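Here the complex is missing a single protein chain, while all its other protein chains stay put.
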């Protein structure tokens, strides 16, 4: 059972992706498809690719992208220490302007790894 | 013996870094120092961190940063296939606006791995 | 009768624009004025100019700007298909980092074209 | 007694900064430290440095950074006229894409200087 | 016979695109393909789509992208007045930071439309 912050993010994302793909835009469908392909394991494994996605999302300061890649990196087996070191590189590269996004990244990370208690 | 493209880049970078550090700005010196620290191996190895630096530089479209991290990633043992997959993630994340920088990245990569012939 | 998402956006925008113009900043007033002028029909018609405003807002990932230009483009006679093709170009240019903004753009578009039922 | 908008911003910022520093990331701690150092008075006084922080935050369109530097600039003695002229330069440099952030900046400024009534 | 500025740009672009596609990256090939598709005429004609590409390139301040879309817009029948109005919207949206890129855009536009004299 996901933390409300995580559940709400995932629900909105799923609902609107469905809406977008229902627009029958072939261009956007192909962007979604090549996006998925770019993160498939190859010379680099899935975890490393997710960390690349996470670091680039942080320096571009896209909170939703950061949230998504935190979730995918955790699924691909990234440890909290690996996520924090990814945050470190991104904050050094992107500067203090990244820090507000780092706050939300830590909040989402904590929500993602929290052990849900029974309701 | 480095390719002229690589040699020129390294020479300018070294010369101006020396100039900057000669300005006696404690803030800038500390930024240089924390920059170095962020790429030291920890939970993630040096190669992965350089790839994070490379991907973030590409999406932020900083040619000089891309060149620097291509060099460091190669030194840290990254293969050409790993560099290309890093380019892939960055181009998907950052869009076609990244492509002109990708051209210069490939040019610098080729210059970096070219076997220098005797002069 | 506007959808709540649209009504709330318009109300906040109108209220704060009024506040800003009340600050008696001649520079900001002139920026507002040249902004209006740039979208007046000339060699390009008003619809095309709004689509330019929309595409640039999307790649710069400014949700409020996207919302504003969706509204203006619809008023200028843009069809949903034309808006979607504008989204396509912007997403190709700007990359997957644009996608979260695309979700909100589609949501606002749907809210803008929804037939309000009687209250 | 702070306006709710200001109080909520400060509380979230303080809570998450505490969380981030608890992660024991030496790199991030050093970024926080050099950040503080950059705004210490030197050849430029504290107020001018805060206005530099404010202007750069505006053109980079980071609402939380803008809020933070409005607060610090006020503490350092900046007048409302000085803040508005800083907004002017930032909006000219950054374009109309800055305007939605300007709306929120004025809202936060008004909340920051509002005379709290007795509770 | 193209102006040297145009010829050099096109030659480098063609040579490096060939190099990139020779890397056998399926992801990058697909990005090139969806890029081409996004500018195909549909609800919007080719000229309008090129102007969207031009405006987004200007606000993202990518000189090479600007050059490419100036060339494509001219081929698609855009007049100089239409290009200038596209520049206007982009400069209003993106601010004075766009102006250095506008200088190079006008220079490339002039080089593109110059009547080549016999050699």
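To keep things simple, chains are lettered A, B, C, D and E as they appear, and every chain counts its residues starting from 1.
The rule is short, and it goes like this: contacts are C-beta pairs under 8 Å (C-beta built on N, C-alpha and C of every residue); 3 or more make two chains touch, one makes a residue touch a chain.
Keep in mind that what you see is a predicted model, and the values were worked out from it rather than measured.
Enquirer: Give the labels of the shown chains that the missing chain contacts, considering the complete complex.
Expert: Counted over the whole complex, the chain not pictured touches A, B, C, D, E.
Enquirer: In the full complex, which of D:55, D:74 or D:99 touches the chain missing from this view?
Expert: Looking across D:55, D:74 or D:99, the contact with the absent chain belongs to D:55.
Enquirer: Considering the whole complex, which of B:57, B:91 or B:112 touches the chain not shown?
Expert: Per the contact definition at the top, the residue touching the missing chain is B:57.
Enquirer: In the complete complex, which positions of subunit A touch the hidden chain?
Expert: Those residues of subunit A that touch the unshown chain are 59, 91-98.
Enquirer: Determine and list the subunit B residues touching the chain excluded from the picture.
Expert: These residues touch the chain not displayed: 12-13, 16-17, 19-20, 23, 25, 27-28, 31, 35, 56-57, 60, 62-65.
Enquirer: I need the residue numbers on subunit E that touch the omitted chain, in ascending order.
Expert: Considering the whole complex, subunit E reaches the absent chain at 61, 84-85, 87-88, 91-92, 96-97, 99-100, 102-104, 106-107, 110.
The rule is simple: only the chains that are shown with their structure count from here on.
Enquirer: Copies subunit A and subunit E touch; is their interface built from the same residue numbers (over half shared) or different ones?
Expert: Same: when the shared numbers are divided by all numbers used, the fraction is over half.
Enquirer: In whole angstrom, what separates the CA-based centres of subunit B and subunit E?
Expert: Measuring from centre to centre gives 27 Å for this pair.
Enquirer: Got the subunit E residues that touch at least 2 other chains?
Expert: In subunit E, the residues touching two or more other chains are 27, 31, 34-35, 38, 56-57, 59-60, 65, 92-94.
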